[in-house]
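With one protein chain withheld, the remaining protein chains of the complex are depicted in position.
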């Protein structure tokens, strides 16, 4: 078990003939992801690392089933590609692309909600169910199959944490990157709920950061979770009014502060690590203590 | 039992202060319909036949629950009013108004589908569950509670048929007017399916006409119905290319012909009356013979 | 409302869809002049009907002299029952391939639908279904570039023609939305060398959206003079060619009344839906229209619901008394207060019944006897 994607997920790569598309298609193939095709308008009939390229999503669907699509298309073309995939019935879309206009993201998310489509990103590193399927740009080697779910707004920080867990023998069920933009598809709650329902996941790590109120909303849900949640948040020292790399990482008008998020999470029963290297130990202890007092629903 | 509306349905009248709105509010009140409020921008605080008037739907919702809204607003304002009701969570909307631009109807229906809203009309006489609730402009006296469902594209023709049934002692469970426009909310199939599922309804009358393919689509569903269907279609003698009063009643490019519809309905097992006065008798016979051989699902 | 070909093409060219060079000619001299400018031309009769070519309404002229002769032959002539009043004289273009492209309403799906085919130039009804591309348009989304790419791929277009075709699809949808269209059709969409050209246009606009037509939208009156008169007083009226004039309340009822007349062997002169709450003024005006068509008999079919039959009867009595009615009238009155209504009519010598079967039979009998 894992959430959202597993060993059977058939993946389409939108923008497969670009540099990024080619490079990561190869990485994903090496990881064992079932890549069934790529799309690049005007390049139909070519191949990339043995993967057939189509002009349109509809053309790809004439030849194969598709469960999920990963995007390596330029920011200004993301909206068109997203609607192409949604209108063609693709139910999971992973948007790696950064700098997507937020009004486009809003339009994409509104349509996705109508059609029941799961959007990961934009500006995400993707998601991975270790040993089963990787749809993203994260390094192949740092993950290990296991029973800890990770959900993160930030890429490298979550790599670091996943790596430290793996080194300590704690494997992961699924690692999900929400994306660093102000408007993204999946929320912490969407992913936490799936982890809560996933029999394989026994503990959850939430990697958040300043800006917005995603962590505060997550805290509301964490109150009712039976599985332990350890959180680490980046941006404790960030000054207000400055965008810290991610479009979403900004303290504005007093909202999105580190302190507010920590207070909300702790009040909800989550354990907040002050420093990233504390995470594995805190999680292990939380899981051990929780397994003795597991709530029964 | 009845479909869509019953004795508990709380009704709002949009455009209650106009001539039509006032007149039919009174007619509906006399029939026993639970009219809980009316909307007329700028007229909030007034009363019409004892019914409180509000400026907006949201203002009305502050005072009362609303199950359904009936529209007597000018054609060019129907779209705005429809979205106002849908965005405020009203789940059944009856649009009496004629001459609504078809592009507006398309936009309304798309949003209604997203939000799970039932739209009756535009250009409908409304619907009635005799003895329980009337949301429409049909005469109060011609109906009788009973077990026959009627679904019609045309108003007066269905009045005539309902009246002839009532005179012969055959009552109605619910009578639904789909509306005479090219794009309307409920289809024959939507209503036939509800009649099929309604324990009180034992036979169905379909009043159709030339134009479009609503009857042909209905025929596909009738094939799987257990309850007898008697159809009467208007427009047998209508020349092609002429719009016969209703925007939807036109034979174009060879589609929408009387002959095509009759053939489809008969092939599906419906009984088609050639003349309107034949309907009651054909229905009675069909119900009698069917009750002996009722399919069990 | 249907637009003439030349009107649709004006809209096309204003929105960046290429059309052949050409102009409208209202007489032979103009046709000759335009031909002198353009060289070899095609002369197209402007009537609101398809199939003009087969019916002889399209001619090719190589010289101003030829153009003058053809124009003279065509102008004023009846084609498919319609009088030719204008000609569109266009430069003859090279035709390499012909496509079909339209956006129409799909009433059952409640969505616009794009229809395209690589087999253009003939009626789309005559194209085999497997050569037709149908793609519904989500009205909440409209047409995005990917939609066009997919249509163009299925049409088998590549390179610059693919780009032009995608662009035209976007523009056709723009026109469809902007003008509240029920249909925008280009047939054929011609590949002429390296260009795509709309060689014909068919645009139907939703009549009832008139209040928001963009400035400059052409208006075409398709109604006959009588139909227009009825329309102006809010009555739905269609002229037919029989001798029994008909008035009914409700469109379905009016259609059924025609059907019943036909069932008894009669021929209706018209379709008339006089509306639900006809007052005596409206009834008088409606009657006037019917009388003006000089029928053998007038059949009125009223199902009294909210309107009471006695009131309807009184309206007829009033009309009869004030202006007189020279043609026989048969009235069916049923519903609320039907007996009182029938009694009132009896007094002024109008035949009335409480069922349409007898009323229609009587009307047909009078029409045949007269």
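Side notes on the structure shown:
Labels for the chains are A, B and C, by order of writing; each one numbers its residues from 1.
Note that in this section a residue touches a chain if its C-beta (ideal position, glycine included) is under 8 Å from a C-beta of that chain, and two chains touch if they have at least 3 such contacts.
These numbers were taken from a predicted model, which means no experiment stands behind them.
Judged over the whole assembly, touch between the missing chain and the shown ones holds for A, B. The residue touching the chain not shown here, chosen from A:5, A:138, A:205 or A:229, is A:138.
Per the touch definition above, the residue from B:81, B:133 or B:175 contacting the chain not shown is B:81. Note that of A:15, A:203 or A:235, the residue touching the chain absent from this view is A:235. Listed residues A:18, A:101, A:131 or A:145: the one in touch with the omitted chain is A:101. Residue positions on chain A in contact with the hidden chain: 27, 75-76, 99-103, 105-107, 109-111, 113-114, 137-139, 141-142, 152-160, 163, 180, 182-183, 187, 207, 209-210, 212-214, 217, 232, 234-239, 242-249, 253-254, 274-277, in rising order. Although one chain is not displayed, chain B still touches it through residues 41-42, 44, 55-59, 79-81, 83-84, 87, 111, 114.
Just so we're on the same page, only the chains that are shown with their structure count from here on.
For chain A, the chain whose average C-alpha position is most distant is C.
When chain centres are taken as C-alpha averages, the shortest distance to the whole-protein C-alpha average belongs to B.
Chain C has its Cα centroid 27 Å from the Cα centroid of chain B. Taking the mean of the C-alpha atoms as each chain's centre, chain A and chain B sit 47 Å apart. Residue numbers of chain A whose C-beta contacts span two or more other chains: 114. Across the assembly, chain C contributes 138, 140 as residues in contact with two or more other chains.
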